[in-house]
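Missing here: one protein chain of the complex. Every other protein chain is in place.
Right, subunit A next:
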Amino acid sequence: MTVALGLESSANKIGVGIMRHDAAGVATVLANVRRTYVTPPGTGFLPKDTAKHHRNCVIPLVIEALQVAGLSVTDLDVICFTKGPGMGGPLHVSALIARTLSLLWNIPLVGVNHCIGHIEMGRMITGAQNPVVLYVSGGNTQVIAYAEKRYQIFGETLDIAIGNCLDRFARIINLSNDPSPGYNIEQCAKKGSKFVDLPYTVKGMDMSFSGILSHLEKTAKTMLSEYSKEDLCFSLQENLFAMLVEVTERAMAHVGAREVLIVGGVGCNERLQEMMGLMVQQRGGHLFATDESFCIDNGIMIAQAGLLMFKSGHTTPLEDTWCTQRYRTDSVLVSWRD
């Protein structure tokens, strides 16, 4: 039996998770707690304030996780934290706590790639065998498939993440950021009906979103005289999600996959799941998605990925526990899979 603590703070959420793998490799979530830093409507979260929020939350959050799991620090076999990618200051908070706990109680450390955390948690929760993974969040947009011990990136955003486009659009129309701008866009879109044409920018296996955002920044005010906020939210979702469906289908065709797994915060969106589901069904395949406790950044996914790494013999020496804003998904050797 092995127990891992996972710490995640790459953006505006800070999460602590505790995962146990028994001798047969059966995984159990012992705790998964999280706090979100929400800013007023029309604003986004800035690195310094976000890091400060995380510094204030992290210790009570770790204590809470241990309480929920009914464990103490000495019961932990490994401490896992997000090494990257993400925002430097916020990431650093998890790293400092991880190192301190490790040194106080002589527990090994594992630095985890955030994207791989999402993938491994998605695989564990849904049981998907070998899916094409669509990883969509505020910070990342990638189409991934596993091949030869790497999570290969088949397609990605050429500029900003899709979630970033959505979040910044929410600011333009002054939607609340509570619980998240994306959630509020989704609810708003349900009441929209008039479709307005927006730029559609798929480039082969890749996508571009900053042009769509610039277009919205320039034309939203004039569009709002003819269309409602609800219509704009509806149109943007239909447009963006169709782009995601196209590139995912292209990847499926390329690798001959019959499964699609959606991970990342934008993966919570039920309209995206619906549109993707229609495409996957047409191809005779199966769509896997998770609920918001695992879609949205969380600590348990870091514990899960970290535990897989640890069990395959990998630990991170202290001098390598620095954090990095850029960390490519395909740069990690996936030693725990065939």
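Heads up, the rule we're going with is that a contact is a pair of C-beta atoms (placed from the backbone, for glycine too) under 8 Å apart; a residue touches a chain by one contact, two chains touch by 3 or more; residues count from 1.
Note that contacts and distances are computed from a predicted model.
Going by its UniProt record, the hidden chain of the complex is named "Transcription factor Pcc1" among "Proteasome subunit beta", "Sodium/hydrogen exchanger", "Light-mediated development protein DET1" or "Transcription factor Pcc1".
Touch with the chain that is not drawn comes from one residue among A:M1, A:L103, A:A242 or A:L278, which is A:L103.
By the touch definition given at the top, subunit A reaches the unshown chain through residues 51-52, 55, 58-59, 62-63, 73, 92-93, 95-97, 99-101, 103-105, 318-323.
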